[in-house]
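Below is the structure I would like to discuss, written out as structure tokens.
The complex appears here without one of its protein chains, the remainder shown in place.
Moving on, here comes subunit A:
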Amino acid sequence: MGDKKKVDLTTFKDAVLDKYPKKVGKKRAKAIINNDPDNMPVIQANIRTIPGIITQRGCTYAGCKGVVLGPTRDIVNITHGPIGCGFYSWLTRRNQTKTESDQDANFIPYCFSTDMQDSNIVFGGEEKLKQAIREARELFNPKAIAIFSTCPVGLIGDDVHRVARQMKEEFNNEVNIFGFSCEGYRGVSQSAGHHIANNQLYKNLIGNDDNVTPKSKFRVNLLGEYNIGGDAFEIERIFEKCGVELVSTFSGNSTVSSFEQAHTADLTLVMCHRSINYVAEMLETSFGIPWFKVSFIGAQASAKAMRKVAAYFNDPELTERIEKVIAEELKIVEAARQVALPKTNGKTAMLFVGGSRAHHYQDLFEELGVTTLSAGYEFGHRDDYEGRRVIPTIQIDADSRNIEEITVTKDEARFKERMTPDVLKKMEDALGKDEVEYNDYNGLMAQIGKGALVIDDLSHYEMEKLIELYHPDIFCAGIKEKYAVQKMGIPLKQLHNYDSGGPYAGFQGAMNFYNDIAMMVSTSIFKEIKAPWEREEVVEASYVY
């Protein structure tokens, strides 16, 4: 068992800010903090990236089409714009999907685009879009067609919502068609796209189908889980083993009809708070389905999540079954953990990814005895760092104001009060007050250690500096960072797409992760970077002759 490395993380900020132009440095200063869980500092987040900074961030379209809607298999997703955006979001996220039969619709391996040309930009692209929708219907006859706007669409005045309405009419409402105003320049990152996607899911799909035949008394939605590397499959396995029915997952391994029935569940669990908390709130406001923050990343976290389900339904039989599953699974997991631990214990990690993973994966690293020295999100908001309690204090700036806020009201006919003070009290008694996270999320900074460096929207320059100063044993980020970090002799684990690994969620996933991290921190080839003739001792030895 190795010793924890002692490193001084307080000097980083000054070391790094010096390099920037004055104004830029001033802005970046607010996004770099040393954490103090007891006296939580304010961090700047969800603020425009300064032009010229090499950022990890992508755009609104990516958050909307790529992240939230991408994993649903039976919608024909048409990108309205020049060819690029559709092409780059074609099969590039590892959201796996599994149909029940070969006859079921699965459009995920396809890319659909209106491929706008010069003349469409000049004269408008609505007619081409309409024709594309007609052709999509003729060729594929899907249940639903979604239209995603890329950068030029809004500027040239194309109205994708109007087109959607008109085409729906043209098809006598036989196909559900809806549009997204997710032009890349809206908002400051993918995050805006999540919000836009959430709104349209609510307006166009959720609540459309009341005809359900419950398979279990315990019916839940899982939000913010995208089935990267098969995560959702593993979570589905756990639910099934526990006798809990997963009504819908937003949106890993999902279908249109699962969204349409989401309002019939009795509980919503939120994994990635950033990308989908809006839907969670809408489900509660409209239908009275309470939501809780959970994570299935980490064996203990998964156990905790399932215990939350047990505490909520408060059914002795269910609780017993869940406890049995947890005991059974943890036993196997623990054996795997013991195998990995000698290789990983005492190592250090840095995590810069997404809007929840930089938090969630700390649990898995803790299980491996790995300390997270520094972490931050690519597109998180302050509430993802400091907890939802700060939401009232977040200033709405011009960039956020541009994103549509929809009014959600109580669905009088279908609303069912589920969350009573009594239910909550019992949950708090069973789990501990802080653990419940009802309508709440405590954020990344509640977990990461005192003094740890928390950095929002990490720049490439800052990343190199972090590595140069602190030499973590493993760095977690995305594909754009991967090979630069590895050139520095440090393994990079992609936490957007897991390289080609996974699942990492649930119990099986935890074991996969232990194994993969043990593998990565013991990569032998990094010890061979210097050629024999470049190693000092060899050069000196040669003088002996």
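Some observations on this one:
Following the convention adopted for this analysis, contacts are C-beta pairs under 8 Å (C-beta built on N, C-alpha and C of every residue); 3 or more make two chains touch, one makes a residue touch a chain; residues count from 1.
FYI, contacts and distances are computed from a predicted model.
Chosen from "Cytochrome bd-I ubiquinol oxidase subunit CydA", "Nitrogenase molybdenum-iron protein beta chain", "ABC transporter permease" or "3-phenylpropionate/cinnamic acid dioxygenase small subunit", the protein name that UniProt gives for the omitted chain reads "Nitrogenase molybdenum-iron protein beta chain". Across the entire complex, the residue among A:K13, A:K128, A:K343 or A:R382 in touch with the chain not shown is A:K128. Only one of A:N35, A:N95 or A:N120 touches the chain withheld from this view, namely A:N120.
The omitted chain makes contact with just one of the residues A:R57, A:R219, A:K293 or A:H381: A:R57. Even with one chain removed from view, subunit A keeps its contact list with that chain: residues 19-21, 24, 48-62, 78, 81-92, 102, 105-107, 109-118, 120-121, 128-132, 134-136, 138-140, 150-152, 155-156, 183-186, 188-189, 398-399, 402, 459-461, 464, 478-480, 482-489, 529-530.
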